[in-house]
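Missing here is one protein chain; the remaining ones are kept as they sit in the complex.
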Amino acid sequence: MTSSLLIEQLLNGVQFGVMLFLMSAGLTLVFGIMNFINLAHGSLYMIGAFAGAATQAATGSFLLAVVAAPLAGAVAGLALERGLFQRFYARDHLDQVLVTFGTILALNEATRIVFGLTPLRMNLPDALAGHVEIIPGVPYPTFRLVILGVGLAVAALLYVVIMRTRIGMWVRAGASDRPIASAMGVNVPLVFAALFGVGAALAGLAGVMAGPILSVQVGMGEPILILALVVTVIGGIGSIRGAFVAALLVGIVDTFGRILLTPALGGMAIFMMMAAILAFRPKGLFPAHG
Amino acid sequence: MADRAPIGSGWRERAPAVLIVFLLAATPLVARALGDPFIVKVATRVVVFAIAAVALNFVVGFGGLVSLCHAGLFGVGGYVVGVLAWHDFNAEPLLFLPGTSNLLVSIPAAAVVVGLLAAIVGAISLRTSGPYFLMITLAFNQMFYYGAVALQKYGGEDGLQIMSNVTLGPFDMSDRYRFFYLALAFLAAAMFVLGRVVRSRFGMALRAASRNETRVIAVGVDPWRYRLVAFVISGVVVGIAGALLAAGQQFISPVDMGWDRSGDLVVMTVLGGIGSVWGPALGAAAFVVLELVLSSWTSHWQLAFGLLVILIVVGLRGGLADLGALAFGRRGTETAHG
Partner (left out) sequence: MADPILAVECLMKSFGGLRATNDLSIAVERGECHAIIGPNGAGKTTFISQLQGMLRPDAGAIRLDGQDITREPAHVRARLGIARSFQITSLVPDFSVLDHAALAVQARSGHSFRFWRPARGDAALTGPARDALATVGLSPRATTLARDLSHGEARQLELAIAIAQKPKLLLLDEPMAGMGRKDGAAMTRLLAELKKDYSIILVEHDMQAVFSLADRISVLVAGHVIKTGAPDEIRNDPDVRAAYLGH
């Protein structure tokens, strides 16, 4: 492998990792604070992608699509949370798996009814369609750099919010000790809904970002959901920092696994890594719960 | 958690299982009378998934372990039968052993291979608990899935067709009816054996550990070892189910071991009710028939099915097994966290 290819693939890995982080951020917080396993998180990603593609098809504006996707994700997420999922916070994991599994089936099929079987395509505006020479001799797609930038910006923003604000303090407390968090005198259902909404918006954003790279189709949410679950668990449930580190790790290992091995064996690499990490650190790399 | 009734003993607990087996045993007669062999095909599928669901419920309902890797184990069982048959058909030794299409060899082989695999998966996964256990078993499922996709020699993503004639000793098993009764015998055996096991000392320790780990440790039971053995037993049974799936449809593919298949198995289990050994068999029957009926009405049957699953979780907590119980007024509903 030449060094320019190595750099390119490394960037691809980091870019994919950043996408995974957008997916995992909401997942790990909902998991850590509400103790809720949301398998339907991938559906919010899909909804974001379809909302983006439909908006672009209707208006021709990529920028509007990028705005519409997280909004659609948030609206769908809030509807699910208020209408259905909030009843399951106190139920056991088996019930949570079932209700979100049913939601995936229903949402996938509903999307298929609305948009049909053919995958949608999203086109990039000219400004983002080209390549940039990041270092001499290594051209890199501009849009992937944009994804990288957006992802890192979101990560930075989340970090500031969680480490520096009142709501962030509550979120940190909630992730490590639920009873204390609910005793801190905040409107718990409201904060839960807001948290779920933000996570859903990020998933929608990740969906529209993936739109121009992959095709927008039903079922696109599940592969990335599974990787996001892997990220969440490797990072330690409830830990944003853990999710960030694990997302980059998974993104890079996945990218290189697929190049160095066959795609199928590369697909296995991630799960082997997860099994190995959990065998030695059963609570992930950065356990939030003591 | 869906209501887990105390396991009773005697005919009351066994009668439903016996009834299920007898009703299923009658389906070929119905098929003959109606001249519709398709019914036997469906009934075979029901039986195969019933075995898988009963196996899964052994760890979910009695061990308190929600495993999402059972479709993977199921598929591996199928691949053992498929690969052995492939080597038989192509007359090419597998390492140094000859292939075989004789189920007397390949079903035990599937049971052993999947049992060993379950031991490895269990030993690693059981170091974790709760959501972590769920996720790590999901990861293992995906490992098996991609592992099957990577088997280029055996069809890779397209799956593996069994070209040879499957036999059981001297008997030709390509006869649909004969194969159905073989599968049904395995279902009856699985329900009987697992029914014994959940009432044995082992079963008592396993069930107690699933409901109150602190308590069983305090009296001197190490839950880990019991869970691991339960996981292996469940793996062996689900491996046999997978072997029967492959032998029955003469085909096995990675699609049979996707993570959504694992989800389906959990749905079947809960649909039937996790409180009894036989409940999940009922759930599997309902699932397979529902899938068939809904998909004959509309190509968008998954929408209806998804909504149905949601409704069931929201409403009917004890599964189908509870319907009967409610009808007889044996027990009422109760709160989730007892």
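To keep things simple, chains are lettered A and B as they appear, and every chain counts its residues starting from 1.
Rule of thumb we're sticking to: contacts are C-beta pairs under 8 Å (C-beta built on N, C-alpha and C of every residue); 3 or more make two chains touch, one makes a residue touch a chain.
Not measured: the values here are computed from a predicted model.
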Legend entry - Displayed chains contacting the withheld chain: B
Legend entry - Omitted-chain contact residue, chosen from B:116, B:229 or B:255: B:229
Legend entry - Option touching the unshown chain, where B:82, B:203, B:280 or B:306 are the choices: B:203
Legend entry - Residue ranges of subunit B at the interface with the undisplayed chain: 4-6, 9, 196-197, 199-205, 207-208, 211-212, 214-222, 226, 229, 338
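What we mean here is this: only the chains that are shown with their structure count from here on.
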Legend entry - Interface residues, subunit B side, partner subunit A - complex: 1-2, 60, 66, 68, 124-125, 127-132, 134-136, 138-140, 142-143, 146-147, 149-150, 156-157, 259-260, 263, 266-267, 270, 274, 300-303, 305-310, 312-314, 336-337
Legend entry - Touch list for subunit A against partner subunit B, complex: 31, 35, 37, 39, 84, 87-88, 90-95, 97-99, 101-110, 112-113, 222, 226, 229-230, 232-233, 237, 262, 264-265, 267-268, 270-272, 274-275, 278-279, 282-284
